[in-house]
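Complex shown without one protein chain; remaining protein chains in place.
Note that the chains take the letters A and B in the order they are written out, and that residue 1 is the start of every chain.
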Amino acid sequence: MNRYSIFTLARNALGGHRGWQAAWRSPEPKRRYDVVIVGGGGHGLATAYYLAREHGITNVAVLEKGWIGGGNTGRNTTIVRSNYLWDEATHLYEKSLKLWEGLSQELNYNVMFSQRGVLNLGHTLQDMRDIERRVNANRLNGVDGEVLTTVQVKAMVPIINDSAHARYPILGASLQRRGGTARHDAVAWGFARGADSRGVDIIQNCEVTGIRRDGGRVTGVDTSRGFIEADRVGVVAAGHCGVLASMAGIRLPIESHPLQALVSEPIKPVLDTVVMSNAVHGYISQADKGDLVIGAGIDAYVGYGQRGSFSTIEGTLAAIVELFPTFSRVRMNRQWAGIVDVSPDACPIIGLTPVKGLYFNCGWGTGGFKATPGSGWVFAHTIARGVPHELNASFSLERFATGRLIDEHGAAAVAH
Amino acid sequence: MTSGHRLAEGGRIDRLKPLAFTFNGRRYGGFAGDTLASALLASGVTLVARSWKYHRPRGVVGAGVEEPNAIVQLESGAFSVPNARATEVSLYEGLTARSVNCWPGPEIDFMALVQLFSGLMPAGFYYKTFMWPRRLWKKYEHYIRKASGLGEAPAVADASTYDKMNAYCDVLVAGAGPAGLAAALAAGRSGARVIVADEQAEFGGSLLSLGSAPLPRIGGRAAGHWLDAALRELRAMPNVRMLPRSTVFGYHDANYLTIAERRHDHLPLGERAGCRERIWRVRARRVVLATGAIERPLVFGNNDRPGIMLASAASTYVNRYGVRLASRAVVFTNNDSAYGSALDLYHAGIEVAAIVDSRRSPGGEVVQKVRDASIEIIGGSVVVDTRGRRHLSAVRVVQMDGERLTGRPRHIECGLLAMSGGWSPVVHLHAQSGARPRFDVARACFVPGEAIQGERSAGACNGTFDLESCMGEGAAAGAQAAALSGFVARATKPPAVEASAPKAQPLQPLWLVPSPRGVSRGPRQFVDFQNDVSASDIALAAREGYRSIEHVKRYTALGFGTDQGKLGNINGMAILARELGQEISATGTTTFRPNYTPVTFGAIAGRDVGELFEPVRTTALHAWHEERGAVFENVGQWKRPRYFPRDGESMHEAVRRECLAARNGVAIMDASTLGKIDIQGPDAATFLDLVYTNAWRKLAAGRCRYGIMLDENGMVMDDGVTTRLAENRYLMTTTTGGAARVLAWMERWLQTEWPNLKVYNTSVTDHYATAAIVGPRSREVLSAVCSDIDLSAAAFPFMSCRQGAVAGAAARVMRISFSGELAYEVNVPANEARHVWDALLAAGAANGITPYGTEAMHVLRAEKGYIIVGQDTDGSVTPADLGMEWLVSKDKDFIGRRSLLRPDTARDDRKQLVGLLSEDPSVVIPEGSQLVDDASASASAPVPMLGHVTSSYESPALGRSIALALVKAGRRRTGEMLLAPLRDGRRIRARIVSPVFLDPEGTRQNA
Partner (left out) sequence: MLMIACPWCGPREQTEFAYGGEAHIARPADPDAVDDAQWADYLFMRTNPKGCHREQWNHAFGCRRWFNVERDTLSYRITSVYKPGERPAEPAA
C-alpha cells in the first residue's frame, strides 16, 4: 500500500502521478470466507476494517451490490456529534466521535474530520429545558457540551436570524465544539483501503440474493456472483436491511424512508459551524468546497426510490431562509435522497438475530453517518466474539418485546 | 459604441438602445438584446474569470446554461446574485457585475501563484495530505475553505418576494426551440391545455442563432418569419400558456414538474416590482421534452484559454449578438456542424484560417461550401496544444493516425478557436423522470431510453439534429400528447424545411485528443473547466481503483460545479471507459438529479417565510392581551400570554403577583387554546374507555373527569378534563399543542380499527373561548355576572359542569381547577369572548381580579403536583411513573394497556415523578438539571445519573422554591437527599418529597 503524505505526493508528482497503486483491489470472490459483511457502505467497511485490525479476522469479504459508499454514506449531510440524550446512545456515539478524532491518521487517509462545532437551536421554552437537560447529561457522561444564549449564538453565526420577532425566535442553543463534519466519501474509501491492505476482499457489483441457513445456523449467502460460504454473516445494509432480513425469515421493526438533502452552489465561507434546528426543521453546514449542505426532512411514506417529495424540499428551504434570510438569493444546485432505515425509537439495532451466526446492524435512521467508525467497531466485536460489546448490548432486537426502548425521538416529539 | 468587436449589422440586438454596464469596476456598453457575456465579448473582454483550483485565465466557452467559466457576482446588497452565468444574464441599463474567486481581478490574480504547485494538486490530493500534524488540520482547512467557493452570499436580507403557482395541463412542452414550438402548435391546435416553457427570454431556441446567410426556409418562408408567425399563433390560443425565462428544472413522480420563472432579473434595479421569481408546480397529463442539445467541447492540451469556445456558441455570438469575436479563427471539429459555424464566421468577416477536422477526408455538401469559401480544411488532424498568456494566440495542429500523432506540428495563429466534439442531447429531464438514457454508438451520444412516465422527447434532445426532422418529431409528439390526453389532433403535416445544412456526414468520436507527451505529462487537457478536472485526473482515479463513474465523479469533482457537468460529463465518462477498456455504455452516466439549472432558495421557500413561516394562532382575546402589555410565549402554533407585567415589573415580580392573586383573591386566565373536541354518538363512552386509561361509562351527565391517554406503546401522550354534557355527548379537552394530533389519532382508531363504533368527533377549539376564574373569590366574581346557575358548593360541586348565561352569553361553566383553587372555567362562543371577559374583569375589579399568564399557571399547577405533558413527561413515561396508577383501570382494555405489562415497562424502579425541595429554600434548581446521589457526585465521568428536574419554580404561596423531577425509583427514595451538579460547578442539594406541595387534601378546590 502506498503511504500517503506530502512527501509521497511530491515524489509522485515528478512521475506525473503514474506511480500510485489502487487504493483497494477488485478481487474475484472466494468460495468461502470466515466472515461475510453484506453492505459496502461506511459501516460495513468499518466493520471489516476493525475485524481485521482489532480481532485479527482477515478472511473477510465485504459484498456491495453497487459501488462502495454509494448508499447513505455518500448521500448524507456528514454531521458528526455525540450529544445524545440517553446514556446508551451517548456512550455509543461518543465512542464513535473518539474514533473520528484520530481517524485520518489511523487510516492514513484524510477524511477531513473538521470539529467546527454543532449548534442545536432552541426556539421554545421547552426546547431550552430539553437543551439544558441534554447538555447536563452529556457533561456528566464526559461529553463536551455548552448552552449558549441567543447573543452567543449570534456571535458564533453572525448571519443567523436572531430577531426576537421571528416566528420562532432563537432562544439559545446547545453547542458541542467537538462535533462537526467529515468528507463522507473519504470515510468509505479510507476504511476500504485500510481493510483491503489487511487482506479484506472488497467485492463491488455483487448483490446478495439469499441468505442460506441450515438448522437455524447461517451457512452463506447467494449472490449475483454465485454462492459464498460463511458461517458468520453481518448485514449492514441500511435502507435495504428489511429486504435482507426477509431473506432470512426475520421481521424487523424498521421502515425504509426517503431522506432528502440538497446543496447550494459553492459560495465563499460564510457559515463556520453546523446549525441544526429541530423545531424549524432545518440543518445546514458549509462544505470545504463552499456548498451549503442542507438536510431536508424525511418523507413519511415507505420508499426505496432514492427520491422524495418536492414539498419536503420546499419546507426545508423555507426553514433555512427563515433562519438565514441572507441565503434567500443563494441558489440550490442539486438534490438527492438516501433510503434511511427508521426504527421505532430512533436508535439502531446492533446485535444477534434468531439465526445463529447472522448479525444485523441497522435502524440508524437519519443519524448513521456520525456513528460510522463506532458502529463498525462494536459490530466487529459482536461478530468476532459472538456477543455484543457493552456499548451495543442495549441496542438489541429484544428491547422491542421487553419495552426497554431508548427513545431518542420520543423524548423530543411530544408537545405540551 | 461599436468597437471593433461589434458587427455593423445583423443579429437580434437593438443597436438603437445602447445600455451601459460595469464589469470589474470598469464601464462598458452593450445593446438591448445582449447578454452580459455577449456584451463583454463585444467590448473585447475575453478574460472574464479564473478557474476554481488553479486560477487559470478563463473566458466564455458557451452561450447558455452550459457555461462553466463566466460566473459572476451580479449586483450587490439586497439585489446581489452569487454565481450568475454571464451567458444567461440579460443586459440591462446600469448592470454591475464582477468576477468571482480571483484577487484583485481576473487579469491579475495573485491566487494564480497556486499554479506553481499544481503538480502537487492532482485529483484527490487532499485525501493524501494535510494529516500531519493532526492539530494543524484546522489551519489547513481554513485556507482550503478560503480558497474555495465562487461567489458570495448576499450580506443583507433579500428584499424580493417569491410566489408559487399550481397548474394542471394536458401537455407540458419543455423547450421552445423548433421542436418544442412544433409540439406546442400541434397540441394547442387540438384544444388541449398547453404550457410551453423556455429558459430564454425569447422563444425560438436554435432559430434565434441562425446566420444571415444561408438561412433555412420553413414552410416556404424564411425561418425568422415562420418563428414570428408561430409565436403569433400560439399567443392567440387561449388554451396555451407561454412561459419565457422559465426553466423546467425538475421532473418528479406522476408527471409533476417544477418550473422556475424569472420575472425580474432582466430589468434595471429601479424597475423591479412585485415578485421576483415564481415556482410553477405543474401536473401534466403528458410531457413533450424538447430541451435541445449541448455541444461538446474537445479535450486537448490547454483547451481552456480565453478565446476557445464551442463552435455553436461562436455562431450564436456572431449571428444573434453581432459580436466580431476575433479577426482570425480556427475551427476544430470531428463533425459537420462546426462547418456551419465556420461559414457563420466567414460571412461575418472573420478570417477562418483553417478547419482542423479529425476525420481523414471530410466530404459532402457543407464541406464543399466551406471549400468554396476558400477556407483551408486540414483533415485527419487535431489541435494538441494552444498558446497565449491571457488570450489564445495560436494553436498547434498535428496529424493523427488512429491514436498516433504523426508529422510535423503546424502552428496557426488565431484569436478564436471554435471547437465541436459533437452534440449531447439534454436528456436530464427524461432521466429525472425515472427513465434511463442509453448510449447510441452510431450518433456517439446518450439518447432517451424507454419512457417510464408520460413523456416523449422530440428534436435534438432525442438525438435528432437536422431541423426538418426536429420539427417533424415535435409536431408528432405534440399531436400524440394531445391525443393521449383525449383531444383530437388534426394531422397537420409539419412544415417543410429547405435546409441550409444538408445531410451530415457521420461524426468521428473523439473523446480525448492524444497528447504528444502522454496524458499524465503533457499540458493539461481539461474535461471539466469549472472544477479544473483534466484527463490525467480521470486516468489517475481509474489507476487508483476509483472505477465506478460515481467514484470518479466524487474523487475528481467532475461535474460537481454549478454547470453540473453539462459540458464535461460525457467526455469524462468516455475517457474513463477508455482507461478501463470498457464500452461507454458499460461505464454509464452518473445520475441526473434535479435541478437542471440552479434555482433560488427564496423561490423554493416561496411565501412561507417570516410571519407566514407557520400561521400564528391567536385567541379571541388576543387584542386584549396586547393592550394589557402581555409578554407572549409560543405554545404549539399559539401565542399565549406568559405574564402581564405592570410598569417596571420584572417577570419574576409579575408572576409572583399573579400567583398570589390566584391563591389569595381572584385571578383570571385565557384558557382558550386548550384543545376542545366535541364527541357524540351512542358509543362515545365505549370509545372514551378505549382512549383513556380510566373508566367513563359511569360518569354522570354534568360531571367532569380528568383522563390521560397513552400511545399504544403505553407512554403518556396527552391529558385533560372531559365533561359528559349529555348521555351521548362529551366535551374533551386536550393540551394546547396536542389538540390536532389527538383528534387525528382518535379518528384513525375509529375509522380503521373500530369502524363499528358510532362516534363523531368534532374539533371545537376555535368555537369557544375559555376564561378560567381562579381563587377563593372566584365564586363571588362569577355570581355577579351569572344569575341562573346556583354556584353554591352543594349545588355545583367540584368536577361538574353547568350551563347558563354569563354576562348574557350562553355559557358552559366547568368547576375544574388546574391550580388547586376554587375555580371555574367559563366557555362561551368565541364571538362573545371579549364581552364576557370584560364583564368578568369589571365584576372582579373590586376584588382586584388579576389576569395571569402561562408562567403563573405553571407555578400554581406545580405547587399541586399537576403535570404538564411534554414538560414533566417526555414520551417515555407511563401512568405508574407519574404515580397515577389510580387512574388506570384494571377492568377494561384501552390503548397502550398491554404494553404496560411488558417486563421493562412494568418495572417498579423506573423513573418516577417526585417533588424536590432544595436544602436552601431560596435556591431554584435550574430546569433540566441532572440529579445524582452523594456517592457518585464526585465520581469522574461517566457519572451515573438518577433523573432530571422537569419543572422548577419559586413558589410564592410556600415562600420557597419547589421542583418536580423524574427520578429512578424515586418514590422509594422519598426523604433522600440528591445533588444537582450545575455547569458552573455549583451543586444544589435537594430532598425528595411528595410532588404535591400544597393542600394535598384538596380543601381549597372543594371549597
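Convention: contacts are C-beta pairs under 8 Å (C-beta built on N, C-alpha and C of every residue); 3 or more make two chains touch, one makes a residue touch a chain.
Predicted model only: the values in this text are computed from it and were never measured.
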Filtering A:8, A:205 or A:402 for touch with the omitted chain leaves A:402
Cross-chain touch to the chain not pictured, restricted to B:253, B:365 or B:466, is B:253
Per the whole complex, from A:130, A:185, A:201 or A:255 the residue touching the absent chain is A:255
Even though one chain is not shown, subunit B touches it at residues 252-254, 256, 283, 434, 452, 712-713, 744, 747-748, 751-753, 755, 893, 897-899, 901-903
Residue list for subunit A contacting the dropped chain reads 240, 242-243, 246, 251-256, 300-305, 309-311, 344, 400-403
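The definition used in the following text is that only the chains that are shown with their structure count from here on.
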Distance between the CA centroids of subunit A and subunit B (whole Å) is 22
Listed in rising order, the residues of subunit B that touch subunit A in the complex are 80-83, 119-120, 122, 125-132, 134, 137-138, 141, 144-146, 148-158, 160, 250, 252-253, 256, 258, 281, 518, 520-521, 536, 540, 543-548, 550-551, 554-555, 557, 560-562, 564, 591, 593-595, 598-602, 604-606, 608-611, 613-614, 616, 633-636, 713-715, 717, 735-738, 741, 868-871, 873-876, 899, 902-906, 926-930, 932, 940-943, 945, 948, 950, 981-983
Interface with subunit B, subunit A side, in the complex: residues 4-6, 8-10, 13, 16-18, 20-26, 66-70, 74, 87, 91, 102, 104-105, 108-110, 112-115, 123-126, 128-137, 139-143, 146-147, 159, 166-168, 183, 185-186, 189-190, 204, 264-270, 280, 286, 288-290, 305, 307, 309-310, 313-315, 317-322, 325-336, 344, 399, 401-405, 407, 409-416
